Structures are given as structure tokens and as C-alpha cells.
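Right, one structure below, let's go through it.
Showing subunit A:
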Amino acid sequence: MTDLLPLIAAKYNYWIYTILMMIGLYAMIAKNNLVKKIIGMNIFQTAIILFYVSIAYKKGATLPIIMGDGHGGGHGAIQAADYINPLPHCLMLTAIVVSVATLGVALALAIKIYRQYGTLEEDDINHQIRMQAGQ
Partner candidate 1 sequence: MELLYSAKPLAAILVSFFVVPIIFSARSENVREAWTFVAALLKFAIVASMLPFILKGGQIAYTVAEVLPGLAISFKVDAFGMLFALVSSSLWIVTSMYSIGYMRTLKEHGQTRYYACFALSLSATLGVAFAGNLLTLYLFYEMLSFATYPLVSHHQDREARSSGRKYLTYILGASIALVLPAMLIIYSQTGTFEFAPQGFMNGAFSQSTMTVLLLMFVFGFAKAGVMPFHSWLPAAMVAPTPVSALLHAVAVVKVGVFCVARVITGVFGTKMLASMGLGTIVCYIASFTIIVSSIIALSQDGLKRRLAFSTIGQLSYIILGIALLSPSGMTGGMLHIAMHAFGKITLFFCAGAIYAASGIKNISQMVGIGRRMPFTMTAFLLGSLSVIGLPPLGGFISKWNLVIGTLESGQIFFLFVLLASSLLNAAYFLPICYKAFFCTDEEAMFERKVNEVPTWCLVPLCITATCSVIFFFYPQPFLQLAKMTVATIIGAPMP
Partner candidate 2 sequence: MTQHFPALLIIVPLLSALAVSAMGWIDRRWCFPLAVASLGGALAVSVSLLVQVMAAGPIVYQMAGWSPPIGITYVIDYLNAPVLVVVLAAAFLNLIGAKVRIEAEFEEKLGAYLALYILFLSGMVGIVATGDAFNLYVLLEIASLTGYALIGLGKERAPLSSLNYLFMGTIGASFYLLGIGYIYIATGTLNMADISNMMPQLMGSGTLFLALIICMTGLFVKMALFPMHGWLPNAYSNAPSASAGLIAPLTTKVMVYAMVRVGLTIFTPEFTFSRAILSETIVWLAVGAIVAGSLLALMQRRLSRMLTYVIVAEVGYMVGGFWLGNKTGITGATLHIINDAAMTLTLFMAVSTITWKLGSDKFEDLKGLFGKMPFTMIGFVLAALAVIGIPPTCGFFSKWYLITGGIEAGQWGFVVALLFSSLVNAVLFFRIFEIAFFEPFAEGHGHHGHGPAMSEAPASMVAPLIIAALSLIVLGLYTGDIVTKLIQLAIPAGIA
């Protein structure tokens, strides 16, 4: 136990993102209301974004904007260790945009569904569908 705690402390970012992700996943599977499912989906994606961003972090480093003379100067002066890793950030910009787009489409579908069945509770909808099938 004594050696487990520092292990967790050293890698708490993974714990946090995992827990967040699982919360989102649980919501997506277990929730009955479609909008809640959509929210769960967002939490899920956000968790992964956090995961990537946490990869990029370096102790004692700052954000990757080169403090040069602004004209391509400062070559050699640049120490990679002074700046955090830019790649995950730009990947996550993409991921964020993707998740926003997905959210938009999901909401559009949800609206369409509401228009059709007058509810967003999944089992009500299934019940209605069974009624239609029955007739």
C-alpha cells in the first residue's frame, strides 16, 4: 500500500482520465434519456482529450510559443526541454472539433427523434415502436 500511493500520485493523470472516461461510457450505455447519453458521449471524448493533453505536459516547461526575436532568430537558443510537447495539443484541436461536430449531428438526430415520437426516453420510444409493429 505504501508503495502504491506514490505510484498513483506519480501517474494520477491516467487515473483521472480513466475514471472520467468510464463515467462517460457508463452514461452512454446505461442512461435511458437520449440527451443524457449524448452528454455521456461528450464526457467520454473529453476524457480522451485530457489524456492526450496530459501526455504533452513536461515538468518545468512552458507553452510552445518560441520567445525569439520574431524573425526566425534564436536558433540553437531553443531548448526543446523548455517547451511542452506541441503535437498532442494540435491533435486535440482536431479531436475537439470532431467531438463538436459529432455533438451537432447527434443533437440534430435527437431533435428529429423527438419530432417523431414526442419523447427522448428510450424505452418509451421502443414501446411506441412495438405498438406500431403490433398493429
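Methods note: a contact is a pair of C-beta atoms (placed from the backbone, for glycine too) under 8 Å apart; a residue touches a chain by one contact, two chains touch by 3 or more; residues count from 1.
Behind the choice of candidates: all candidates are chains of the complex that A comes from, given by their letters.
Bear in mind that the values here come from a model prediction, so they are computed numbers and not experimental data.
> Candidates 1 or 2: which touches subunit A in this complex?
2
> List the residues on subunit A that touch candidate 2 in their complex, please.
Going by the criterion above, the answer is residues 21, 25, 28, 34, 37, 41, 44-45, 48, 51-52, 55, 87-88, 91, 94-95, 98, 101-102, 105-106, 108-110, 112-113, 116, 125, 129, 132.
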